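Heads up, one of the protein chains got dropped from this complex, but the rest are sitting where they should.
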Amino acid sequence: MDETISVGLIGAGRIGTSHARLIAERVPGARLAAVADPRPESAEALAAELGARAFTDPLALIADPDIQAVVIAASSEAHADLIVAAARAGKAIFCEKPMSLSLEDADRAVRAAEDAGVILQVGFNRRFDRGFRAAHDAVTSGAIGSVQLMRSVTRDPGLANPAAVPPWTVFLLTLIHDFDTLLWLNPGAEPVEVYATADALVAPDFKDQGLLDTAVVVITFDNGARAVAEASFSAAYGYDVRGEVFGSRGMVTAGDGARSSMRLYTSGGLSQDTARVDVELLHEAYAAEFVEFVSAVREGRAPSVTGVDARRALAVALACIESVKTNRPARVAGVTEVAR
Amino acid sequence: MDETISVGLIGAGRIGTSHARLIAERVPGARLAAVADPRPESAEALAAELGARAFTDPLALIADPDIQAVVIAASSEAHADLIVAAARAGKAIFCEKPMSLSLEDADRAVRAAEDAGVILQVGFNRRFDRGFRAAHDAVTSGAIGSVQLMRSVTRDPGLANPAAVPPWTVFLLTLIHDFDTLLWLNPGAEPVEVYATADALVAPDFKDQGLLDTAVVVITFDNGARAVAEASFSAAYGYDVRGEVFGSRGMVTAGDGARSSMRLYTSGGLSQDTARVDVELLHEAYAAEFVEFVSAVREGRAPSVTGVDARRALAVALACIESVKTNRPARVAGVTEVAR
Amino acid sequence: MDETISVGLIGAGRIGTSHARLIAERVPGARLAAVADPRPESAEALAAELGARAFTDPLALIADPDIQAVVIAASSEAHADLIVAAARAGKAIFCEKPMSLSLEDADRAVRAAEDAGVILQVGFNRRFDRGFRAAHDAVTSGAIGSVQLMRSVTRDPGLANPAAVPPWTVFLLTLIHDFDTLLWLNPGAEPVEVYATADALVAPDFKDQGLLDTAVVVITFDNGARAVAEASFSAAYGYDVRGEVFGSRGMVTAGDGARSSMRLYTSGGLSQDTARVDVELLHEAYAAEFVEFVSAVREGRAPSVTGVDARRALAVALACIESVKTNRPARVAGVTEVAR
Partner (left out) sequence: MDETISVGLIGAGRIGTSHARLIAERVPGARLAAVADPRPESAEALAAELGARAFTDPLALIADPDIQAVVIAASSEAHADLIVAAARAGKAIFCEKPMSLSLEDADRAVRAAEDAGVILQVGFNRRFDRGFRAAHDAVTSGAIGSVQLMRSVTRDPGLANPAAVPPWTVFLLTLIHDFDTLLWLNPGAEPVEVYATADALVAPDFKDQGLLDTAVVVITFDNGARAVAEASFSAAYGYDVRGEVFGSRGMVTAGDGARSSMRLYTSGGLSQDTARVDVELLHEAYAAEFVEFVSAVREGRAPSVTGVDARRALAVALACIESVKTNRPARVAGVTEVAR
């Protein structure tokens, strides 16, 4: 058996807790060694549950010589600084999406990892879903010919606290998944223009405070393909993630909201349960992205989803914000050009 | 048994021939009495096949006192004039889509039918598909709450002669179906703005001649709903028509390309045949729209799809053309205001 | 246009009324000329609705020189005598299933049609369903290799009057469809043995009166294939007809209870309407079997479903009854040997 990798998790919130459990229980070759959270009780509870050490200061966790790899699930604003710190400490880095909220921060993060020669993987988990991966394989194998029309949908299961949603979340945190998916499913092409429109339809009372909970985006690529990305913060039937790629020789679709193979037929007709939360729908994908991360660390190779991928998706998200502000299509340029 | 309605068909092309056979064989209460086509051999062959009289001059067919209802399947440019002539002759009118290519012609047609007090139904057959009708019923029943996000897709099975496609066909003839569908599935709301982007991806060599064979449109409605309409002239797997309406309480989808319930499992996995042409996929819908037309004629009532509906869809299509020309969102206004 | 065939319908009950309307409205080349029913008001109402003449005596309808073809939808016991009478009168014959309730009657009917040189088609409508036909095509094309395991299911939507169900109905009237389907989907093979078990599970209070409303049958064929046929008189979710053929190279399935392509997603999950009655689920198949019948009459050829087919299915049904009586497998022999 190869060396077991000691992983430190930063951020013991909902998604961090899910990550911690997966790393502890589902990822061969990894060991959850530490948990950091500024709220001591959160850090300690999770650490105790999983047999890890607790930190309140993430920088202390990063500095710990026993830790070989860091998983960042802190608040989005803190991501870039933590990446830089972890890179300088020579740790392998997995960062939850979004990697950053500005191109400058993205560049800082990517440069820091490059300069330190450490792995930087970003949490675009959809790439590890079995259906989306099979769709990607179909596209790259040429089964559908040249890409012409695309679609990616994200609908979250609900919006608990509209007042707490930072501005532009729908693009920077939600649709960032779809932008990465669309760029990945149109290999070799670059986005050149976006049109975005957004509104507060789920919680219209919060529109004045800047809430945008519903959005539609059209991306035009340099190979002529047009992609539609669409998001809502509140799907009554659960968590809905789907993709579609149409090309000169056919179409491929991915995503299926059914919770299981069970189908029930009654006097009301046919019914089937739908998945209700992201960690349920994409449970295997979440585990698989950490398996990939630990494999990359152990094999000393680049991961399949990188900081540059995160920068590309972010560039599209930022152009969407510009498009909404101007109510015009906005250009997207230099998505892969990391400033040095 | 009520009176049988004598129907005269104008235009013995592909879709006219299909219409003629349906009227002759599938529509209770109707009788195909006459066929008109400027090509005498086309008119005569179809008339002979179905036991009808042949005309070369559509105005002669319209003038024939034996004819009670006229089905117009001539070229799009001729539609408005034929509607006006038929209305003045007091005939009930079914006109294949698009009813007209300009708002002026739409107004002329609608006014003529109103002034003559005759029925004017337009061939938006998708409204008569069982799946789309059930989706509409779900929306109007409140099952999905208030409408927030919509999608309508049309993909034709191929493009035989790119050089013969008139400019803007993708909006005026193809997506006109989707515009009607989206307006119908968002009852009570009006379109206020569209963004459209289009390209020649199927036959790029014809782009210089003005061909647009692929298009994506975003419609913003006055109730905040955003709708995406999407078209391609060439789907390798056949004819693809689908719709989706997402609302505050759920989602409804319609459209299924499977040719039959047959599923084949072999060493290559699961496979299922897909429908290849529109008259195959929507065969029952085509019959049902004529059943509706003949019922409306016999009952002396307004049909469920009217000339004003056609004007509304046309207004969206024309705004799309403006949006493509300016590469900006275009306003849509007064879609139901027929000029007098 | 070829000659129009004058059709006389015998039996104006539920299925006869449906047949009459289809012949009048959906079958090119046919004309519903007469309706016979011992209940004068039934015959007259249906005849008036469809512009036909009414008879109370079916033999008078058969004797009418204007009638070229007879559709028999009378009670099952009367089928064989009516076939013999119609054959002697030189009429083409369509008989609703079951063609007869005994092999002697089957032989009489088949011989009478043969001796008179008239067409005799039996109403195994499932053969005309698009999905089942595609399954049959897949089997005969060799796509699934040699047949090994089969399944055919019939579940009716309810049992209104258990006291009125004649003995052995589940085999002679219901599963007769499945037996024909299974024999047709295993071409070239003959049934050699059946095991049948049946019970009154829908209406157990009527078991003492001989009701059997639920049954499972295993048929062993001479090519080794085993087929399961299964019936229930009461499916809460509607009318359920499905088939499955598994072979050395794959599997094919047919049958899908969804009423339309519409799918509804709400907080309760995904739901889809199911078809509720046979004439809804198999509407197109009912029309298609009459199109076949009229084509065979006009072309003077044998129909694709014959009296010998009905005899074969009946032989299996009778063996099932023997199996239930003895609680042992029963042999099936000479299914195609019409006694002369």
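Per-chain residue numbering starts at 1, and chain names A, B and C are given in the order in which the chains are listed.
Simple rule for what comes next: contacts are C-beta pairs under 8 Å (C-beta built on N, C-alpha and C of every residue); 3 or more make two chains touch, one makes a residue touch a chain.
Computed from a predicted model, the values in this text were never measured in an experiment.
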item: Contact list for the unshown chain, restricted to visible chains; value: A, B, C
item: Listed residues C:E25, C:E49, C:D199 or C:E322, member touching the removed chain; value: C:D199
item: Chain not shown: contacting residue from C:V165, C:A235 or C:A288; value: C:A235
item: Contact residue for the chain not shown (choose from A:G13, A:P38 or A:G131); value: A:G131
item: Absent-chain contact - pick from C:F124, C:F246 or C:Y286; value: C:F246
item: Touching the absent chain when the full complex is considered, from B:D129, B:D273 or B:D309; value: B:D273
item: Residues of chain A (touch criterion as defined above) contacting the omitted chain; value: 1, 24-28, 48-51, 129-135, 138, 143-144, 249-256, 259-267, 273
item: Interface residues of chain C (partner: the chain not displayed); value: 145-146, 148-149, 151, 155, 195, 197, 199, 201-202, 204, 214, 216, 218, 220, 224-226, 228, 230, 232, 234-237, 240, 246, 248-251, 327-329
item: Residue numbers in chain B that touch the chain omitted from display; value: 235-238, 257-259, 265-274
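To be clear about the criterion, only the chains that are shown with their structure count from here on.
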item: Relative to chain A, chain with the most remote C-alpha centre; value: C
item: Averaged-CA centre spacing for the pair chain C and chain B, given as whole angstrom; value: 38
item: Multi-chain contact sites of chain B, meaning residues that touch two or more partners; value: 144, 249-251
